[in-house]
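The complex is shown incomplete by one protein chain, all other protein chains being positioned as in the whole.
And then chain A:
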Amino acid sequence: MEAHGTAIDGSIAVPALLYPDETLLGDQDGVGLYEGNNKAPNHQLGSIHVTSHRLIYIDTIHPRRRSLEFELRRITQTEFYAGFLTSSAKITLFFQPPNTNLGGGSQQDRETTFRWECEICGNVNVYTGLVPPSACQLCGIPRAANKPPQPEATTQPRDIPTSHSSYLSPGHSRSDNAQLACSICTFLNHPSLRNCEMCGTPLPKRTNAPDALGPSRVNKSAPASRPSSPESKENINILKISFRRGGDKAFYATLKTALEAKVWDVVEPQAKAKNRTGIHGLVELRRNEVESTQTNMDTALTDLEALMNQAGEMVALAEEFNRVLMEHEAQRQQLPEDAQFIISSSMARLGLTSPVLATTNATDAKEEGWLEDLAKQLAVVLTGAKGGSGGGLMHARGMIALDEVWGAWNRVRGVSLIPPSTFMQVLPLLSQHTNPPVLTRAFHSNLKVVHTPWYSQREFTPRLLAFLEAAGPKSTVQVAQQESIAVGLIAEMIAAAEQEGRVVRDEESEGMAGKEIKWWPNYFEGYVWDGD
């Protein structure tokens, strides 16, 4: 029985036996245990509890001495026997041999239970999983500042020296326990500390002795030395649970679920355990931040430089591509007309015929010429290539908000993007390079647009008035349809006309969709009184 089970004090209520990350899944009383095919004489009447991690057998007669716990992770296989006549239903559990390393190459063996007492607050921390908690569960002081774990159960970390001669009970004063002075703050630290208690600075390593405060070697399971009969050698890894009062099916289902869930394998990705306390921790944190910022900046700037270098090559490549296309004009004659159009217009649209690169070393004298070039390029983007098939941004639209123009232009440029400040410098030059001139205008609401002369206020207001005269009062949306401009822009234009007193508004009070404003010509102006 002791090969797999560990004695526990069953007089304690089962929920109190659970570890913090453990949950009770089910239980059944009136069970007995078999080792192999033989009844285990001391464990014939009790209750069995299955948790997310363990099976716990609580003996009814001698709960304190004869209760056992089994770890689910050691179970390799289960079988269910439904019972026949006087034979009770049984669940057979096959265990891995007790000395099999389950850690999967980890340095530490799968110790069943660690309890360690926090030196600061005295809280006894208990954990079962692979990864020990890095800090005391009560006061949050990192475990590094505490003693190394003191396993009280079956096995212990393997990298701990096993020499019994080095064992000293905790609290025993040692001959070589001279206190360690911190190199930074000179505080005399307890020799067992790794980091200074005051400022958190790592303490100089002790060279003279191995970690003398290693865990106690209370090894209850002794598989190698355990005398065993030949047949029990086979059966040592088999445990049967006999259900004398039923409940076997439900219990088996619960057990299966727990085994499949493998809660013990689910290790939460633990944040890199950092010592964040003390002055040392703060200094380190800050240094890490600075380092990462520096790294990010370096990377970003390198990328940018590489991009700049590539830009010229890309443009050259595109020009070359275009030239080759031109040379093959003859062959292209055979292409369908649509394809020809797409090729030629896409090149124009890309603005690659005369790309203007933003040069960082442009002098003031050059700057003016540079802005001129930019204006020419923008003109192409807006009105299409000269003598080409049109297709500029303003081909079908007479008025475009500035942000859209800026976005479209930079999308066309692709590389060497134009900042808004330069864009604003280019705009006044735009009208010189476009025919009909593309004008810039700021509305009352500070919305800025570029527009063709057709959409200047001087042209628009009479057109609007004529439209209203002819077709009656119209809403903003109706005017926008008539003028084929975005509603937001036409609203600004009408507002300007209203401000000039050329149109007046009429709010229809009860509309289905709230209030709608209809625009009228200003009949107040020049009205001659014709009433009483």
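By definition in this document, contacts are C-beta pairs under 8 Å (C-beta built on N, C-alpha and C of every residue); 3 or more make two chains touch, one makes a residue touch a chain; residues count from 1.
Here is the rule we use: contacts and distances are computed from a predicted model.
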- Could you check which of "Exosome complex component RRP4", "ESCRT-II complex subunit VPS25", "Cytoplasmic tRNA 2-thiolation protein 1" or "Small ribosomal subunit protein mS39" matches the UniProt name for the chain that's left out? "ESCRT-II complex subunit VPS25"
- Touching the left-out chain: which of A:79, A:265 or A:469? A:469
- Residue touching the undisplayed chain, where the options are A:44, A:123, A:137 or A:522: A:522
- Task: Using the touch rule from the top, list residues of chain A that touch the missing partner.
- Result: 469-473, 498-501, 504-509, 518, 520, 522-525, 527, 529-532
